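Just below is one structure, and these are the notes that go with it.
Shown here: the complex without one of its protein chains, the others still in place.
Up next, subunit A:
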């Protein structure tokens, strides 16, 4: 019957259109050499092997890597006339803000990863890094290690002579990730604010970077550093017997470094390949074996691991979710108020 033919023709048409749309035809990049501009708030050394691995598996695509610190990166992205193709940052709140402002472009066919580590098909976490506590083994040779935040707060209160001026943490006004850790702590309860008050009473030293804190702990200028980036610290701890690392057992924050392809990118296909590579088994293995970072997904090929086993505690891991609720802490009023309160606590002038 005629109607049957029309239906069939219509079906074929729809199917064709669907396939074409899905395949993204016509493919624009082809085999022409593509240069990807990657702006990143991650140590160049930590990413070098991963970038090299990507370039090796994608001939014709080169990556130009530019390093920023987190807040510089944000400002540079907003200010740039020519946006980069890819943006990587550990500051999850800032990354969410970029996506929320519509600067990111969706990437298709990305390997399945945990729900908390991705948003909108535009922002993808590719590491799983705990926020840890680094301590000087010699200083704690005859002492009990703290187990929880209230435990730590109590120890600092009870033994001011030992801790006074010898505790370090992020300067939340200077460091984007430090601010994110502090706000996430604050959001999770009063234990954290008690701890901050204790740190203030112990005349805490504030730092811009994890590695500075780790260095000072190794040199015994500090007995412990609170809220350091676990992956960076772990590398140092594994290489230096003076250092120890632990996760507090009440909870340990877990953050993820995330990557996005900008909407302005002229090479979205190649940039998408980079994202897919980061989350592919090969990319995750590279992160695990050849970088200072910790991969997001467990890798079946590598030696069995769970990063919990590399730290001195069994603990409740609390991943920070890549969601717009992070934007709350970027609110100007909220930020101003938090920083004011934090400064007041840390300088021992708690209200």
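Keep this in mind: a contact is a pair of C-beta atoms (placed from the backbone, for glycine too) under 8 Å apart; a residue touches a chain by one contact, two chains touch by 3 or more; residues count from 1.
Operating definition for what follows: contacts and distances are computed from a predicted model.
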For the chain that's not shown, choose its UniProt protein name out of "Metalloprotease TldD/E C-terminal domain-containing protein", "histidine kinase", "Tetratricopeptide repeat protein" or "Multisubunit Na+/H+ antiporter, MnhC subunit". "histidine kinase"
Which residue of A:145, A:327 or A:344 touches the chain not shown here: A:327
Among A:42, A:74 or A:100, exactly one should touch the missing chain; which is it? A:100
When the complex is taken as a whole, what residues of subunit A touch the one chain not shown? 2, 99-102, 115, 119-121, 187, 323-325, 327-329, 331-334, 337
